[in-house]
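Complex shown without one protein chain; remaining protein chains in place.
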Amino acid sequence: MTHLTRHPIDVGDLLATVQSAERGGTCVFLGTVRNDADVTSIDYAAYEAMTFEEIERILAEAHERWPESRVMLQHRLGLIPVGEASIAIAAAAPHRDAAFAACRYVIEEVKKRVPIWKKELHVDGSATWVDPSGKPVAGGLRDR
Amino acid sequence: MTHLTRHPIDVGDLLATVQSAERGGTCVFLGTVRNDADVTSIDYAAYEAMTFEEIERILAEAHERWPESRVMLQHRLGLIPVGEASIAIAAAAPHRDAAFAACRYVIEEVKKRVPIWKKELHVDGSATWVDPSGKPVAGGLRDR
Amino acid sequence: MAKVSVRFFARYAELAGCDWSAVNVSTPATVGDVIARVREVFPGTQAMPPRPLAALNRRQVKHDALVNDGDEVALLPPLSGG
Partner (left out) sequence: MAKVSVRFFARYAELAGCDWSAVNVSTPATVGDVIARVREVFPGTQAMPPRPLAALNRRQVKHDALVNDGDEVALLPPLSGG
C-alpha cells in the first residue's frame, strides 16, 4: 500500500493491511479537515520523496519498539474538503496497549518530522498557509 | 445506533455516528478474536439489559470528561470467528489528545464493568470459559 | 419477606443448572443474604467463589447492599467482554 495518495483514504483497505488472526487489538487514528474559521478545504503539499522515506523510517521505528505490531499509514495530498481524512494510521497488535502506543507514536512522529504543509482555503476565497502552532500565517500567494 | 449486535460490526457506520466537521481527530479501537491456542471462534454472552445500561453510563462519563468529544461503541454477541471484531469504539474530538483519551477510557471501562463473557471454541471441539486473567478455565458444560 | 429475582450467567448458569430463578428472603436482607439462600437452593452454586461479583437491578454492588421485594440480583462470573 502506498503512503501517499491523492484520493480519499479507504479505512477498510488500511485495516486489511495490518490485521491478522494473531493481532487482537487494532487502533486507528484519522485526522480530518476541520471547519475552523470558515475553512472550506485544505490543500496539502509535500516534499514527496522525503515524506515517503520519513514515513518508512517512522514505521520501522514503531516496528522496532513494538515488534509484534504492524502499522500502516496513508497521507492524502492535494485539495481535501472539510470532513474528509488527510491522514489515517492503523496499528494492530496482539494486545491493545501496543496497538494504542504504536498508533500514537506514529501520529506524533509524523507531525514532527514529515515534510507536509497545508494551505487553508476559506469561504471568501482567501488562502493561508498554516503554521505549526495552528494559526494561519501569511499568503498563499502562489495560487492566488 | 444500537450498542449490541449479532452481526458483523461495520466500522464505517460507526465512524459516521461520531465524525463531524468540528471534530478533526478520530480514534478507533477494534478488538478482534485472536487465534490463541487453537481457538476457532468465541461465543460471547451478555447480561444484555445491564450491558446496555453500563455502556450508556460509560459513554456519558466519557462525554463529561471530554465534552467536545463524541464516542460510540458496538459490541457483537454470539459466535464470532477468529479475525472478526467483537468490539469497536470510535471517539471523535476537535483534537487528537481527547480522541485517544476518550477511546482508551471507554475500552478500559468496558473491560472492567460490562457483564459480557466469552467461551472459546477450539479446533478439537472443546469449549472453555475465559477468565479475566486471559487463561481459559472450566467447562463450557452447557453447550456441549 | 421479599421475593427477589436471581439471574445466573455463563459458568454460574452451568453451576446453577438454570439462568433465572427467584428466592424469598426475610427482610431486611442484603445481596449477601440472597446469595446465601441461592447456595442452599442450588447446591451447584457452592462452587462459586466466596464473594462472587453481583449486580442489583443492573448495577454492580457490594454484598451489603439491601434488597427489596421485586429486585433483581445477578451473579456474574469474572467479566471477559471487549
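Just so it is clear, A, B and C label the chains in written order, and each chain counts residues from 1 on its own.
We take it that a residue touches a chain if its C-beta (ideal position, glycine included) is under 8 Å from a C-beta of that chain, and two chains touch if they have at least 3 such contacts.
Remember, predicted model here, so these are calculated numbers, not experimental data.
Novice: Mind giving the shown chains that are in contact with the missing chain?
Specialist: A
Novice: Since one chain isn't shown, list which residues of subunit A touch it in the complete complex.
Specialist: Interface residues of subunit A facing the absent chain: 31, 44-47, 49-51, 53-54, 75, 86-87, 107, 110-119, 129-132, 137-139, 141-142.
As a convention for this text, only the chains that are shown with their structure count from here on.
Novice: What's the chain with its C-alpha centre farthest out from subunit C?
Specialist: A
Novice: In angstrom, rounded to a whole number, how far apart do the mean CA points of subunit A and subunit C lie?
Specialist: Between these chains, centre-to-centre, one finds 50 Å.
Novice: If a residue has to touch 2 or more other chains to count, which residues of subunit B qualify?
Specialist: Residues 31, 107 of subunit B touch two or more partner chains.
Novice: What are the residues of subunit C that contact at least two other chains?
Specialist: Residue numbers touching two or more other chains: none in subunit C.
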